[in-house]
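Here is the structure we will look at, set down as structure tokens.
Note that one protein chain is taken out, while the other chains of the complex remain in position.
Order as written gives the chain letters A and B; numbering starts at 1 within each chain.
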Amino acid sequence: MLQSRFLTPMRLLERAIAPSLRSSQSLTRSSTTTPSSILPRPISATPSPLSSRLLLPLSQVRHASHASQGAGNRHSRDPAGKRLGAKRSGGEYVVPGCIIFRQRGTKWFPGENCALGRDHTIYATEAGYVRYYLDPERHPDRKFIGVCFEKEGKLPTPRNAPSRRKLNRVAVPRIDIADESTARSDLTAAVGADGVMVASVTAASAAQGPQLRPGYMYREANWQIGRAAEKAGITAKPYNRKNRWLAWRKRQARADRAAQMKSLKNKKKAKKGKGGR
Amino acid sequence: MRPLSPVLASLANVFKIPISQTLARPAIVPGPVTAAAQPAAARTFSSTNALLKRKQGAKTDRRITLIRYFLNHPLTPRPLRFSRTRYLRHWTIHRAWQLFQNQQRRAQTLELERQWHAMNAACEELRTGAGDGGRLFRKSMNKRGVFRDMFPIEYGRLQTDTPAQEGWNHAWVRPERR
């Protein structure tokens, strides 16, 4: 179906090209063979070989038999290795962030001073020496990878022993971030006695009538426009929930509008559909 | 945004779904803003882009919406509501029933134990007190041939806790085969 639809413009193109080819052919042939070749030949029955060869790559289709070829080969059954496994062996020195083990799923669990990455990679969070161990008190059949601070240290530590941690901090004179930011930022607004100052420019007072507004419009501020009714002394009727007549009219109007929107939407869709096909 | 049909809109209103959320996928619930994440107080003009700045209404979890839907569905029975006193009365009756059942179970167990001990004592008496060196006891304990040569007559009918209304039908005879 799709193929035929795709082919129709090709055929048209072919039809357009064919006469010129034929004429050239006829010219060459006319000199050698009979004039019978001048007679128009049925195009659909035997299209010219050159034109069909030209259009071949455009109209090519790969069938299921083609796609299935190569599926039985070695490389497709046996994908490339993902280079999983231990990157650091037991007793090796690691620094924070050092990848210790790559795995699919949790074959190993992160123990002390280790963490589990997004793809279950185990990496060190402290500098130290790698240990591979079992911890039956923590879990009966999980294997853990931990990092231990001493070269000769042992893991796991007993459950009720205080955890051994490192500070990994250095002392520097304290800097207040708040001061830094004020020093750095260009846009500062300060409210003084003479109005708001933005950087070194005084902010314009909004109540002073029309001014140059964003979009290069010379008009009043939005909030002032919004208060126009208030200035003119126009008041809306207070809402009366018992006024069912008004409620009905409103509801009707809303329904009408919804119906209108719906019809518009459908029209648009229909048009689009036609255009597409 | 595409306006919803009136039916959908009213449904959304009933289930308290913000209409803008019904179409969007459930997003991650924003966590508590830590002090570190808040911008410094002195920074008055934000440099975040408009998309980030856009106000996000309260997200309703889809599971909560579904729970609400089914709980408020007209076919769902209303929850059982009792007044305080009535609930306490109900509770009293419930506790009494549990207690009563417990007492019954206990009485049954005790009775069974008593029976077992009585039988045990009788056997012991037969073994030691009969004066025949326990021969009778051994004979009675002998299980040879049970369920082999003859089927126990007790299993001739279905075992019940209480005897049948009409008792044993002694006049019963096997219908003759023709």
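Side notes on the structure shown:
What we mean here is this: a contact is a pair of C-beta atoms (placed from the backbone, for glycine too) under 8 Å apart; a residue touches a chain by one contact, two chains touch by 3 or more.
Throughout what follows, contacts and distances are computed from a predicted model.
A chain of this complex does not appear here, and its UniProt-recorded name among "Large ribosomal subunit protein mL38", "Vacuolar protein sorting-associated protein 21", "RNA polymerase II transcription factor B subunit 2" or "Trafficking protein particle complex subunit" is "Large ribosomal subunit protein mL38".
Considering the complete complex, the chain that is not shown touches A, B. Here the missing chain is touched by one residue of A:G81, A:G105, A:P140 or A:P173, and it is A:P173. Between the chain not shown and the residues B:L71, B:L99 or B:A121, the one that touches is B:L99. The set of chain A residues touching the chain not shown comprises 93-96, 98, 127, 159-175.
Contact residues of chain B toward the unshown chain are 35, 84-85, 88-89, 91-93, 95-97, 99-100, 103.
Keep this in mind: only the chains that are shown with their structure count from here on.
Once the centre of each chain is set as its mean CA position, chain A and chain B turn out to be 47 Å apart.
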